[in-house]
Each structure stands twice: as structure tokens, then as C-alpha cells.
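Missing here is one protein chain; the remaining ones are kept as they sit in the complex.
Let's look at chain A:
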Amino acid sequence: MTGIYLDHAATTPVRPEVWERMKPYLDGTFPGNPSSIHRYGRQARQAVDAARVAVAESIGASSEEIVFTSGGTESDNLAITGAARARRHEGNHVISTKTEHHAVLHACAQLEREGFEVTYLPVTADGIVRLESLLDALREDTILVTVMHGNNETGAIQPIADIGDQLREHGAFFHTDAVQSFGTLSVDVAELNVDLLTGSAHKINGPKGAGFLYVKKDTTLHPLVFGGEQERRLRPGTENVPAIVGFGEAVQLLQKEKEERAQACKRFIHRLLTALDAEKVPYEMNGSQEQKLPHIINVHFPGTQTEPLLAQLDLEGVAVSSGSACTAGSFQPSHVLAAMYGENDPRIRSSIRISVGYGNNEAQMDETAKQIAKITKKQRKVLGQK
């Protein structure tokens, strides 16, 4: 497909190296089910275990602490509903934030239906949660705190290590959704002081259909799904061996290249913004520009409207988005920007998310800036006349 793909926060292309590693587990070279005890079963088991070691090492965990799932959404649900249900007898209160991904927000909404009380912390205009508001919300009966590491719409990085530090004495479980940060930041469970951490393969150039949940030793969860003995009974079902193998490979590539990739993302974003400046496009950046993931920006183009802007860019071959993909499909204004600026701020209706990654280059940034300049100019004129 030709065109410029700038939606790497929604999903990423599978790297050829990843595909090559997966292939023998798909084409019949290694056909087994890891639970079978014949040779092919054992080979499949070894392959899953090797991927588990790779994932564990990449976040400073031990391999028994990694549970493979079908993706980020399932991991978030397993962490949040699993922890709350397991600790119900100890308390009834959960803390999250207003800018979480829907996988977290809707898992929390499910807990509310089950009778839990959930506090959603606000963020300031930079998109970041203040430690004080967490401390204010924390109660004796708080059993779980879930705060995302890097935001999928703005890239804002939350003070996870500090929050974890505060929670250590309190004893509430601490979960972070690291789906977006895993690809471009250093993610270390000991440094972040977390008990539970979510990652997803298709956001780091791995295949769809695999994710992991880090479950710190001695952290008890209720499973979402019941069945066989797989994943220490926390996640039964025949393991998705090829996808897990692909995930392992994607993680190993990532570990080698993380710093390099982050630098490349910064370069692309810088180039894009420089080009926008050169084209004299009026724009404002949404959220913190200091405490931010390198691969995501959220940009406000005053006098334009998000949806026609996306559609026009799409016609010109530039794929960007308005926020999380799941929000985009349903045409709702971003809950993240609303939490930052208030429901009525014009930014909410005239901002887009641009996210860069594997396969992008500088020329694409120049081309994108040119298209944005052309389209926003037209839109400002049309909308200005109305």
C-alpha cells in the first residue's frame, strides 16, 4: 500500500524479522500444542518459555511473573477486574484517572456495576496527574490504583515511579498500562514500583493477538477465563504459540533498538513541526511537551474540524487519527482532551494525533506538513466564512 502511515499508536506493521521467526510455528515445521507431551508439544512449550524469558528480561521481571494474553485490552481487564475481585474482602475502593484508555475505563465501569467505588483522578492541562490528587483520593479501603504510563492520545507520561513509591506503604495493588510506553521508553517494574503492568505486541511491531500482563510474585488475581492449566491457570486456553514467539522476537529487537527508535521518532516529529513552521501553519501542541512519549503528538489546528481534516488527509494518502482508534470509530470527541481542557474547549474538535514509527522517513514528514498546510488553509477559509 502506498501512502504515509502516521498512526503507529493505533497499530504497527509487523517487522519482517518477526514474521520470519513466527513462520516455522505456522507452516507445520513445529506444529504442536504446548500441552501435548510428544516432541512437537515440547518444542512449542520451549518456544513459549523462551519468549517469556525475553519479555520478562525486557522489563526487569522474572519469567514466572509474565502471563501471556490475547492483547492489551485483555491484560488491562485481567489486572483490574482480577485484582479488585480478589481483594474484595479487603476494601471496595479503586483509583484510576480520567485519561486512561477505554480498556481501563470500561473495566472500571464494570467494577462500579459490581458495587466497587471508583475515583477517576483529574489531570492538569498538560495531561498529567498530580501526586497530591492521588494522595487526597487514597483511602484505607483502596485496594487498587491503576494509572497509565504513557497516554495513547497525547503521549503524556504519568509519574508512575512516584505514585508507586507512595503506594508502597499503603499496600494497594498498583497497575500501569504500559502499552504505549513499552515501545519507546525504558520500562522497568522495579523502578516503576508496580505490581501489575500491561503490554501489547501489535504496538511494538509484533503480531496482533498477543499481549502480556506482568504479575508481581505474590499478587493474587481472579482469572477472567477458566479452563486448562495454561499460564498458571491465570489465563487458560491453548497458547497462541506463533504470536507469542513473534512477540518475543519483537521484544528482542526492541531491546536492541529502543534508544535508537526513540531518537528516530523525535527526529521525525521535530522535522514535521519544523516543516509546519516553514509552511506557516498555525498550530498548538496539546499537553506536556517535556514529559512525553517520543512517538506521539497531539496537535491543535485552530479554525479546523477534526473529522474533515482526517478525511482530507486520508484522501491525500496520510493516515493519522483523532485519538485512540477505538474512540475514533465511534466519532466521539476525545475524553482525554476533555479532561485536560474542559468539555467546551474548541481544541477538542480541531485536534489530531500523529504517531510515528517503523517505516517512516524525513521526506514523509515534509510531505505531510505540505498536505496539512494545504488542507488546513482551505478549511480555515471555508469554516471562517460560515
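Points worth noting:
Basically, a contact is a pair of C-beta atoms (placed from the backbone, for glycine too) under 8 Å apart; a residue touches a chain by one contact, two chains touch by 3 or more; residues count from 1.
Keep in mind that, in the parts below, contacts and distances are computed from a predicted model.
Its UniProt record calls the unshown chain "Cysteine desulfurase", which is the correct pick from "Cysteine desulfurase", "Sugar ABC transporter permease", "Isoquinoline 1-oxidoreductase, alpha subunit" or "Carbon monoxide dehydrogenase".
From the options A:S58, A:N77 or A:T304, the residue with contact to the unseen chain in the full assembly is A:N77. Summary of contacts with the chain left out: across A:A243, A:A275, A:L293 or A:V356, the touching residue is A:A243.
Touching residues on chain A toward the chain that is not drawn are 1, 3, 5, 7, 10-14, 16, 19, 26-28, 31-33, 35-41, 70-74, 76-77, 101-103, 106-107, 109-110, 200, 202, 207-210, 224-230, 236-243, 307, 310-311, 313-314, 317-322, 324-330.
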